[in-house]
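Removed from the display is one protein chain of the complex; every other protein chain stays in position.
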Amino acid sequence: MVLGLGYNAMLVMVGAGLLGIAAGVTGTFLFLRKRALVGDAIAHATLPGIGLAFLLMVALGGDGRNLAVLLIGAAVTAALGLLCVHWISTKTRLSEDTAIGAVLSVFFGFGVMLLTVIQNVPSGRQAGLDGLLLGATAGMLYADAVLIAVGGAVALAASLALSRPMTMVAFDAGFAGISGVNVVRIDLATMGLVLMVTVVGLKIVGLILIVALLIIPPVAARFWTDHAMRVAILAGTMGGVSGVVGAGLSATAPDLPTGPIIVLVAFAAFLISLIMAPDRGVLAAWFRHRRFERRVHLRQGLLALGQGQPIYERFTLRLLQKAGLVRADGVATDRGVGAALDALRDEARWAIMRADPGFDTLVNRHDGLSPIDTLLTADQIAEIDTRLNGATP
Amino acid sequence: MSGQVFVALSLTPLLIGVLAAIACAVPGNFLLLRRQALIGDAISHVVLPGIVVAFLVTGRVSAWPMMLGAAAAAVVAVVLIEVIRRLGRIEPGAAMGVIFTAMFAGGVLLLEQSDTSNVHLDVEHALMGNLESLIWLDALGWTSLLDPRALAGLPPELTRLAVVTALVAVLTWLFWRPLKITTFDEGFAHGVGLPNTVIGLGLVILSAVAAVAAFDAVGSIIVIAMFICPPAAARLMTNRLETQVALSVLLAALSAILGYIFAGFGPLWLGFDNSVSAAGMIATVSGLMLLAAAIVGPHRRQT
Partner (left out) sequence: MAVTPLSVVPVVPASEDLAVYPLALRGLTVSYGQKPAIFSVDASFVPGQMTAIIGPNGAGKSTLLKAALGIITPLSGHVTVFGKALVDQRQRIAYVPQRASVDWDFPTRVIDVVLMGLYRELGLLGRIRRSHHDRAMACLTRVGMQDFATRQIGQLSGGQQQRVFLARALAQNADLYLLDEPFAGVDAATEKAIIAVLKDLRDAGRTIVAVHHDLATVAEYFDRALLLNVRRIAEGPVDQIVTPDLLERTYGGQLTMARMDPAQTAS
């Protein structure tokens, strides 16, 4: 399949793969710094830069189609947009999300206006600038494909080089600052990387969807691990695979726009992570919650039985009945009485342990719902029981 | 410009622009104060898949099913964002970014895959809108405003936006107190029995309806400017909610009018002979207003 795609398509796939890795790694730090959508403002703010660069090239007598110059223009207004977000959110009472929304829509609006200007310029109609909105790799020039592949490689190298200090800042900015990392400079570098990924990705993914490559793989990776560096590695992998697979798929048929396909491949990886991840995944969480709910109800039911209190919850009664601890009329069976007394005794033991600083770690870590003999040695329990009996007449 | 030309070519786009701006700015105030400004961003992106799915289901481009589709897409998006945020313990911005980009990508793909060549539904139009094309061909001049036959030829977008803007106004008036109380203090609102979730979701649906209605005219991205810029500028000029909403309506209308005029005549004044995108210009003007408010607004800083 790959061989049938031609040289350009291969280069695009390589570029998309490199870009995907770089975006996944860079996006992880953006995400861990809780600034995922800043990338959206940056991406949309590239449009006026593209338009202005084109008009400038035409004014200087060129045909305006030099991709490298267009991308430089994109980077300039994107940086300006980033500056605006920062300025609005620090100098006024408006929040950062408001600033992001305002900047992305206004810059984009201004860009759209420039596009209508360009349409009236001779050669403007053929400039293919709207391809930068959603990505268009069909019929791409060889030089452009090389530019993207090289750009992707550079972005990847830079993000790998910076990943250690970025991990430190993302994990704990305060601590990173104390250990001599210049937090402001690392944040700036992260933004620079985001800018670079965005600009390189314009031709492949397009400016509206490029932010997805910065957000989706890190969020998906986050479901599998709590470790920042592993999130970055996993996000890079998912981003890279999405890029290669998406670009490859899109090259096989005319009606498959590259950007959306890459995004949807990444989204599929996200969906799998959301549902299947072992600890944070939806399925795991749901089963865990059900189990926990049963344990709580059972425990509460036993305590109520032991103290002769009424049980108000039907679910609790049903669980007790199912476990053979109460009869259908709500009266405890012999086994139920035994279990209730056990539960009461454990509850009293826990109370002793909670008052004793020596047990702090155990008490803080544990939910206090399970039988104590699964957690402590017989000697420890005996010791607690002595105190228990001494404390109460 | 003669009355005839103005009424036929400029009156309806102007009105549509103004109504679209107002319909979005009003709910935008509450989104802003609830720190959900970017919900407007998410909504406007998912409008596209909603419309495309509605089109694929009904097989034709008709307004009300599409509006339903878009509102449904907005609800789906908000629910999914909430699910991801809670289950994955993911911050809201990232959860939003995942959902709206994926849904938008799905919308684009569906659009490219389905045969929409005979209907005017294309990605570029969806992104940028086309305010200038919403003209009133049957109008012969100001007298046409009283002529039922000419009025029947008004662009349907205008009627739709008028209905939606009226709906936004009535609902905001009716639910003013619950909106204000839940926005300010969720805990207290719950205590007096106000259903926060229902009101929050209602606001999102209303915003989605406004976004779809405005979408025809200005496209899905510029709608975001209308949700955010006028309310944000108004917020920097007053410390009272009532005044803020009134001001935002005024600023929204003003940016629509100025934007439309500058787009149509600005290039002529500068010696060029082609007009530029009115939607783009409206967003630009609203951005400049926000900039001005951020520099000189009397309440630009937190007290």
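Going in written order, the chains are labelled A and B, and every chain counts its residues from 1.
What we mean here is this: contacts are C-beta pairs under 8 Å (C-beta built on N, C-alpha and C of every residue); 3 or more make two chains touch, one makes a residue touch a chain.
What you see is a predicted model; the values in this text were computed from it and never measured.
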item: Partners of the unshown chain among those that are drawn; value: A, B
item: Full-complex contact with the absent chain, from B:3, B:141 or B:178; value: B:178
item: Contact residue for the chain not shown (choose from B:20, B:33, B:71 or B:263); value: B:33
item: Option from B:241, B:258, B:276 or B:289 whose C-beta touches the chain left out; value: B:241
item: Chain not shown, touching residues in subunit B; value: 33, 35, 174-178, 180-181, 183-188, 190-194, 235, 238-241, 243-244, 302-303
item: Residues belonging to subunit A that touch the chain removed from view; value: 93, 288, 292-293, 296-297, 299-300, 303-304, 306-313, 315-316, 341, 344-345, 347-348, 351, 354-357, 360, 363, 366-369, 385, 388-389, 391-392
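By our rule, only the chains that are shown with their structure count from here on.
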item: Interchain centroid distance [CA atoms averaged], subunit A/subunit B, Å; value: 28
item: Contacting residues of subunit A [partner subunit B, same complex]; value: 31, 34-37, 39-40, 44, 87-88, 91-95, 97-98, 100-102, 104-117, 120, 130, 133-134, 208-209, 211-212, 214-216, 218-219, 222-223, 255-257, 259-261, 263-264, 267, 270, 274, 280, 282, 285
item: For the subunit B and subunit A complex, residues of the former touching the latter; value: 32, 35-38, 40-41, 83-84, 87-91, 93-98, 101-102, 104-106, 108-109, 112-113, 123-124, 127-128, 219, 221-225, 227-229, 232, 235-236, 263, 267, 272, 274-277, 279-284, 286-287, 290, 294, 297, 299-302
